[in-house]
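The block underneath contains the structure these notes are about, expressed in structure tokens.
A single protein chain has been removed from this complex, and every other one stays in its place.
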Amino acid sequence: MSALLEITDLTVAFGRRPPALRGVDLVVEDGQRLGLIGESGSGKTVTALAVMGLLPDTARVRGSIRLGGRELVGLRDKEMARLRGDLVSMIFQEPMTALDPTMRAGRQVAEAFRLHRGADAGRAREAVLAMLTAVGFTDAARLADSYPHQLSGGQRQRVMTAMALINSPRLVLCDEPTTALDVTVQATVLRVLDEVLDAEGAACLFISHDLAVVSQLCSDVAVMLEGAVVERGSAQQVFDAPAHAYTAGLVATSRLDLVVPGSRLPTVADHVGRARSRGPR
Amino acid sequence: MLRTIGVRLGVFALGLVVASVVIFAITQALPGDIARVLLGDGASADQVAARRAQLGLDRPLPEQYLAWVGGMVRGDFGQSWLSGLPVRDLIGPRVGVTAWLAGLGLLLAAAIALPLGALAALKRRRWPGFLTSALAQVGMAVPAFWAGILLVVVFAIGLRWLPANGYVPLRSDPLEWASHLVLPVVSLGLVQAAVLIRYVRSAFLEVLGEDHFRTARSIGWTPWRALARHGLRNAAVSLVTVIGLQLASVLVGAIVIERVFVLPGLGSLLLTSVISNDLVVVRGIVMLLVLAVLLINALVDISYVFIDPRLRTGADR
Partner (left out) sequence: MKRLELMIGGALVGLVVAMALVSFVWTPFDPTAVLSAPPLQRPGWPHVLGTDGMGIDIASRLLVGARSALYVGVIAVGVAALVGVPLGLLTAQLPRAAAEVVLRATDIMYAFPALLLAILFASALGGSTETAMAAIGIASVPAFLRVTRAGAVTVLASDFVLAARSCGTSRPAITVRHVLPNVAPLIGVQASVSFALAILAEAALSYLGLGTPPTTPSWGRMLLDAQTFLFSDPLQAWWPGVAIAVAVLGFNLVGDGLRDFLDPRLAEVA
């Protein structure tokens, strides 16, 4: 395996505030699924947006992001736009707002296809219907003609998945794609995502704060804290024997099935010195 | 959906009634005897009474109002008090001039404001954005008729490229028609564009912050093309509203611009009728202008249903 995505010493700052990322190092191998976990504000989404080149104007970026051997930091937006949706794509967190409300779902997926493949409408429609079937829609034609507001959250997120994968990207960035969904719908969307990632052989950077979801989908895990990666390794290794105190805290709070009934629930602060010194005793 | 349209048309009809009452009441408020004013001081009491009867001014006000409105419904706007000619024949040939001026002016304004408003939104933190916003701010402060005068100084008097005033009907000579309309349309359109740019900018800024705009960028659209494909449609509801509201000020602007360029439109007829106390003509023209504004705004409201699919089904909310 070779490194598909190689992030080296990535620092991102907005305005005069303290930097959101302070020297992130991260590698995603070809076909690898890496879970990126950490609390909100730890810089997971900023990392993904930096890879996509979709950070707001005000962001100052230093360091290196290499995708398939190509340096993305400092790349002109026109060049970057050519890679987006083709070599690398992204699935966003908010299924209710991430699709254009004024455009039929099928057309939005077709747009992603035609933009990079330059296909005519007929061929695009075929590809779209095939992709929609692949993400688990049995009535792809009817779905393609629906507007987003006529779809459920889970359906929208599968449309989003179809948009992200229709060009067979090498890397898919998933930013908490199931967080906003009901638990039962979560399972469906994750299964679909698992299947299509497999079918396309795409690598995936899966952002989540839900360790259960990550362990289900990812082989490897990286842990972020306050704008830096503090630990990484195989999912089993990280979850079974966390090396960093913060990871240990995360793992403990996620395994509530192990808690003896009647005893106090574990908190991350139990494991992390920095939090303990501030927390109430 | 049909219900929405029905309700809106009802509101439109009600607006027409209210507007006609307002217009009638104001033009009726003239102190003194209009017949005497029209005939001059030398007229005898009998002459004045006869004139009053002839104009229908001796009838009770509600009857006069109903006669006026009833006539308009049938397409009869009454007779000019001054010339005795049917108001319809006076207005008819002039509607085209004003419609061209206002329509093309609004079109030019939109054609300028859409790209510049997009620029101001996309580059809001960089100098092109600042510059556009600053220019719009200055443009808003310029009276359209002054812009017209300055354009005449430069292009008609200085460079002698275009005529300073007058009008040639489209049918008699399209080229002359166009050359006579360029300056009026530009002076009206430029100033309206400045006002529009601010609205377009804020409508687009809202779209830029939407999640689906980020999605459009994530599949590979450049900011400009994402805005064209997804932004325009999503901003359309607010843009169409603004353009509808601007129509009233464009029409009023056209009245003044007609004066600057001596165009034989509704505005110049309105002004001469105001000065000569020909209230039947004034009433007819104002009613026509108000009708246009109310109608366009009703159409704008109805257009929402076609722009935003969420309003079409009627299932939600």
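In this document, chain identifiers A and B correspond to the written order of the chains, with residue numbering beginning at 1 in each.
FYI, a contact is a pair of C-beta atoms (placed from the backbone, for glycine too) under 8 Å apart; a residue touches a chain by one contact, two chains touch by 3 or more.
In this text, all values refer to a predicted model and were calculated from it rather than measured experimentally.
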Left-out chain, listing which of the shown chains it touches: B
Per the touch definition above, residue among B:Ala50, B:Val95 or B:Val142 touching the missing chain: B:Val142
Options B:Leu38, B:Met72, B:Leu106 or B:Val152, residue touching the unrepresented chain: B:Val152
Interface residues of subunit B (partner: the chain not displayed): 11, 14-15, 18-19, 22-23, 26-31, 137-138, 140-143, 145-146, 149-150, 152-153, 157, 164, 245, 248-249, 251-252, 255-256, 259-260, 270-271, 273-275, 277, 279, 282, 286, 289-290, 293-294, 297
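Following the convention adopted for this analysis, only the chains that are shown with their structure count from here on.
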Mean-CA-position distance for subunit B and subunit A (Å): 51
Residue ranges of subunit B touching subunit A (in the complex, touch as defined): 125-126, 210-212, 214-223, 229-230, 233-234, 236, 307-310, 313, 316
In the complex with subunit B, residue positions of subunit A that touch it: 52, 54, 57-58, 77-78, 81-86, 89-90, 92, 94, 97-103, 111-112, 115-116, 147, 149-150, 160, 163-164
